[in-house]
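Some notes on the structure that comes next.
With one protein chain held back, the other chains of the complex are shown just where they sit.
Right, chain A next:
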């Protein structure tokens, strides 16, 4: 009898351990979005006084780019309590966001790429008398993180990056890499290039950079899906960063905020010194962009070939997409107040605290004017 009871106890405790560890693991899975929010929220909370609410109230539904999810979260922490507006941003992806927007389900969408002509046409059904427009709001450097033992200041240029990610350069002690890093001790190690396994705006922007700077080495058409053969794929920026950390000889691309604990590549752009990714260098890179949107649309064309000193060329800009005219009456005040806050000085300051790049002054000034004109 005694023995039996002991066994039962043992089984129970075993079960308890299994259950609790399962719970602990699920907890890990669900909060990987929370990175970097804490600092932004607390320091920005002090500036909540500058939020102008007007008659904003109720609930704002929004969806879209997961790349700007952390920024929206940080902004929401300040804006929501100040104006008593609940903001529900899902971060299901740019495609999903634009689809929900053109179906009239959400107040604004976040997107890594500007609206395509057919999407603008679709938006006219939702925006009575107007159309969907792109407002650049969040910038971000796409960092190249690497894991090569004994190498901490790696410099690469566009053709080399293209060849690495296209499996043309297969080893770290390749001549092309040696030439760019004369002082480094490059090991005889196989390169494992990590890319995203799912369609992603980060992939889109990274391949746009390769296409613009070195079309002879990057013979693909680009887009959100990865097209080159070979290499390793992982899901999400977090997955790519994880893969690079786990595998010696790995290199991968992701937003800067995921690069914690990893060395990042400095890009030889043609400027005097190679440029490391940072929020400032990204803002400098975006400053070279041209507004290509017509009317109130502020879609940007980034200059990936920029040779300006300290300008990091591989950046992505995410937009908020709203109607210029014909926004829904019940959400317009809240949408306007929120956009005014995030485009304002305090809102843009929050970005840098979360590893995003603020939009350069000249462009953000136009964004502010456009927001005031929304109706």
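In this section, contacts are C-beta pairs under 8 Å (C-beta built on N, C-alpha and C of every residue); 3 or more make two chains touch, one makes a residue touch a chain; residues count from 1.
Just so it is clear, contacts and distances are computed from a predicted model.
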Listed names "Protein-methionine-sulfoxide reductase catalytic subunit MsrP", "Phosphate transport system permease protein", "Inner-membrane translocator" or "Type I-E CRISPR-associated protein Cas5/CasD", matching UniProt entry of the absent chain: "Phosphate transport system permease protein"
Full-complex contact with the absent chain, from A:70, A:131, A:200 or A:327: A:200
Absent-chain contact - pick from A:94, A:160, A:257 or A:335: A:94
Candidate in contact with the missing chain, chosen from A:82, A:250 or A:302: A:250
Those residues of chain A which, in the complete complex, touch the missing chain: 3-4, 7-8, 10-11, 14-15, 18-19, 22, 25-26, 28-29, 66, 92-96, 99, 190, 192, 197-201, 221, 223-225, 227, 229-235, 239, 242-243, 246-247, 250
